[in-house]
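Questions regarding the structure given below will be posed in turn.
A single protein chain has been omitted; all remaining protein chains appear in their positions.
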Amino acid sequence: MWLKLGRRLGSLIIVMFLVATMVFFLTRLAPGDPAALMLGDQATAEDIARLRQVYGLDKPILVQFLLWLKEIATGNLGQSIFLQRPVIQAIAERAEPTFFLALFSVSVAALVGIPAGIASAVWRGRLVDQIVSGLAMLAANIPSFWLGLIFIQLFAVRLGWFPVAGYGEPGAPFMERILHLALPATVLGIVNSALIVRFTRASMLDVLSDDYIRTARSKGLSEARVVLRHAFGNALVPIITVVGLTAALLVGGAIVTETVFGLPGIGNLVVSAVLRRDYPVIQGALIVVAGIYVLINLLIDIIYTFVDPRVRY
Amino acid sequence: MSMNTPSLLSIQDLEIRFRTEDGEIAPVRGVTLSVAPGETLALVGESGSGKSVTSLSVMGLLPRPAGRVSGGKILFRQRSGRTVDLAALPLSDLRGLRGAEIAMVFQEPMTSLNPVLTVGEQIAESVRLHMGLGHASALKRAEEMLDLVEIPHARRRVHEYPHQMSGGMRQRVMIALAMSCNPSLLIADEPTTALDVTIQAQILALIQRLQREIGMGVLFITHNLGVVAEIADRVTVMYAGQVVETGSVGEIFRTPRHPYTNALLNCLPARARRGEDGRRVVQSIPGSIGKIGDGCAFAPRCVHATDPCGVGTVLLETEMDRSVRCLRWREIPA
Partner (left out) sequence: MEQSPLLLFFRRMFRRKLVLIAFLVLCVIMLMALLAPWVAPYEPTAIKVIRRLKPPGELNWLGTDEFGRDILSRIIYGARASLGIGFAVVLVSMTFGTLFGLLAGYFRSLDGLVMRVVDALMALPDILLAIFLVAVLGASAFNVVLALSIVYTPRVIRVVRASTLVIRELPFVEAARALGVSTRRILSVHILLNVASPVLVQATFIFAYAVLAEAGLSFLGAGVPPELPTWGTMIASGQQYADQAFWVVLFPGLAIVLAALSLQVVGDGLRDMLDPKLRKAL
């Protein structure tokens, strides 16, 4: 098992290296001289040349790349052009809303998706299954920003139950934060539950036809116990995978929803950086998001060993 | 024997139907058999003859919603002395019997145990449900059961997972699980088919020993006549969803009356060596199950078949302890 995790870790490092390479060289494709961009329209050619030297932009691109890799490896993601502070700091400031949004969204998605998927599998082909499968299909094809706008109109503007946008005053109590996160988390929860429903259903259907389910029934267990203990226990691995990946993808993938609800999260940071061509911020955010994705993947692998004894030994 | 001893299990004219994409089929039609307390009945037939489906219907484990019992009775005498029809029993009542009074051992030891629970937990679960024991004493009971089925180091192995055990060990666990609540009827569906020959013999000996000790009735499903000779008191032979012959193991082996039984026996190595016509009899494809046609289902393959065999319904004739479903059984030499 340790060998497997070690090998896994190795391939994760390669993936991170490839992400960094891709991000670096693609950014260099972008039109415009980064130094000129940093100094704005008023800069003289001399100023630009000096800045290029300061940032090492006059060195060959491969040397620049290696220097940049070294910086990343030590945790330095560079300096934002517009925000006047290190990228890592800018990201850290925006981490909280994104973290809680991802956490609440994936909780909603799992709490809705897993029971619905189980019910759908147990009553396969019946009305429940048709309704659940139909709704899941619908949810997967709703643009989250549009659903967000509709929800804002309904629940914030018309009914006034929730704040329209934002994350509240700095230092606001946590309850107020939750109120601000309720609508966006519900939107993302609904949209992301679709995949969880599908995986849960498929995985449960698979397991329910296994021989040990018949054994469990032959012991006289109630159907609830057969389904929840014997079947669900075996269906967990793919379900954990999809829930974990959903959480991972929400960390950087909630861009649109964060924008709609005016949440000052990482997605919001990326959008404004894109519109202002603040490349260090974009690069840094991409590295961080990919890093979190990769770490959650590793975490999923570790969780497997607790869920499935066959992996443990 | 079954005439003078009151039956533990008595299946009468059972019919089972399955809905398929091509319409409804009846893999079991007109199965009649009985198991007395302490007796072993071997239910014999080739694959697809309906013997496994019959055994599943006793437990109410037919795949739903496709399969259902569409006719006949499955009478079972409970420990309380009351006789119930399992085919008509509400599912909640049937659950009270499953695992407690009727237990089952399946063919596939590799896949019949839950891979994410320890074997001890799986046995204890049943014990707690039916015997009302607490967690600790149920686990203790599980350990005793493992000991009973001759698994070494039961104290340690009770905490192991199925994948840590060999196929033979797992089948012992399955047997321990089935016996854990002292059932009065054990259904064993080809319990040794998936195992090595040496392990097979050990498992058979184990089942026989436990049967003697606990005194339960056993319905033993197999296609292997060698196993039948070793373990059974009586034999019921099935062909294409019907019972074609029933009798004591001695009578069946000595004087088979149905041509199909005879053909099966001729496939045994010991017999096949004796006669030239050894394997000739089992020719062409097996009888197609479920299609309710006219006449004897075995007629197309039977060397003794005449015109009358192809029409009408052939009834199961019972005389003393023997039954046979053949128009010409009196004329055909065994």
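As written, the chain order gives the labels A and B, with residue 1 at the start of each chain.
Just so it is clear, a contact is a pair of C-beta atoms (placed from the backbone, for glycine too) under 8 Å apart; a residue touches a chain by one contact, two chains touch by 3 or more.
Being a predicted model, the structure only gives us computed values, none of them experimental.
*Asks:* Among the chains in view, which touch the chain not shown?
*Replies:* A
*Asks:* Can you say which of A:205, A:237 or A:299 touches the chain missing from this structure?
*Replies:* Within the whole complex, the residue contacting the unshown chain is A:205.
*Asks:* With the missing chain put back, one of A:106, A:213 or A:282 would touch it. Which one?
*Replies:* Here the residue in touch with the unshown chain is A:282.
*Asks:* Taking the full complex into account, find the residue in A:113, A:184 or A:252 that is in contact with the omitted chain.
*Replies:* In the complete complex, the chain left out is touched by residue A:252.
*Asks:* Going by the touch rule given at the top, which residues of chain A touch the chain that is not shown?
*Replies:* 11, 14-16, 18-19, 22-23, 26-27, 29-31, 124-125, 137-138, 140-147, 149-150, 152-153, 157, 202, 205, 249-253, 255-256, 259-260, 267, 270-271, 274-275, 277, 282, 285-286, 289-290, 293-294
Definition applied: only the chains that are shown with their structure count from here on.
*Asks:* Suppose each chain is reduced to the average of its Cα coordinates; what separation in Å results between chain A and chain B?
*Replies:* About 54 Å, centre to centre.
*Asks:* If you look only at chain B, which of its residues touch chain A in the complex?
*Replies:* Contacts found on chain B: 59, 61, 95-100, 103-104, 106, 108, 111-117, 125-126, 129-130, 161, 163-164, 174, 177.
*Asks:* Help me check something: in the complex, which residues belonging to chain A touch chain B?
*Replies:* 210-212, 214-222, 230, 233-234, 307-310, 313
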